[in-house]
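Accompanying notes for the structure given below.
Complex shown without one protein chain; remaining protein chains in place.
Let's turn to chain A:
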Amino acid sequence: MWRAVSGARRLLRPLGAAAGGTPRAVPPPPRAPPGPRGGCAAAGAGAGAGALEAAAERHQAADTVLQKFNIDFVVALLRQENAKDICVIQPPPEIKYCDYFIIVSGSSTRHLHAMAQYMLKMYKHLKEESDPHTQIEGKETDDWMCIDFGNIVVHFMLPEAREVYELEKLWTLGPYDDQLTQMTPQSLPEDFIFGLTANSSDHLETRT
């Protein structure tokens, strides 16, 4: 699975050891390999190891609180909070959004609030002063909350909202997502005018 990088600091401990310890009743989360196709496990493992090594090297370069607040810690916290259907996705590095995208279900609104606030509290406890502040987004909603920790993004949703948005499908399937293909092809509005800029260096000059 994951290899120790450069011996001195092991940033990513193998998740297999942690997962093997606790048998999970929920279906195992799809560990999507970085790549546009969520392909077969064999190809996925090979590509995953290479990309994870690259990810670990990037972690080394970027310092942050995430020495302690890394993906294993977050998943352990979520399990401790009785979160259902933990889904950890690693988007391909071309999408420079985050390293890990976590989606979690809760049993009620109160449960989502409690999980989000506990996660935030642990982050604040572990972070240094130089690390950016984080807030819980969606406190007024009752079905979808999320926290952006920089390289990890956690979404807390109710199962109904999860069915509607299907974020797992979007982030693993990429351009082959079925909701995307079902979207009607976007057409430009009738009053759209192309080539009009106030920029004088643009060679498409407008003349009235």
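Convention: a contact is a pair of C-beta atoms (placed from the backbone, for glycine too) under 8 Å apart; a residue touches a chain by one contact, two chains touch by 3 or more; residues count from 1.
Quick note on the criterion: contacts and distances are computed from a predicted model.
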- Task: Mind telling me which option in "Carboxypeptidase A4", "Myotubularin Related Protein 9-like", "Large ribosomal subunit protein uL14m" or "Dynein light chain roadblock" is what UniProt lists for the chain we can't see?
- Result: "Large ribosomal subunit protein uL14m"
- Message: For the chain not shown, which residue from A:77, A:114 or A:146 touches it across the whole complex?
- Response: A:146
- Task: For the chain that got dropped from the picture, name the residues of chain A it touches.
- Result: 95-97, 101, 137-138, 140-144, 146-148, 153, 155, 164-167, 170, 174-175, 177, 179-180, 183-184, 186, 188-199, 204, 206-208
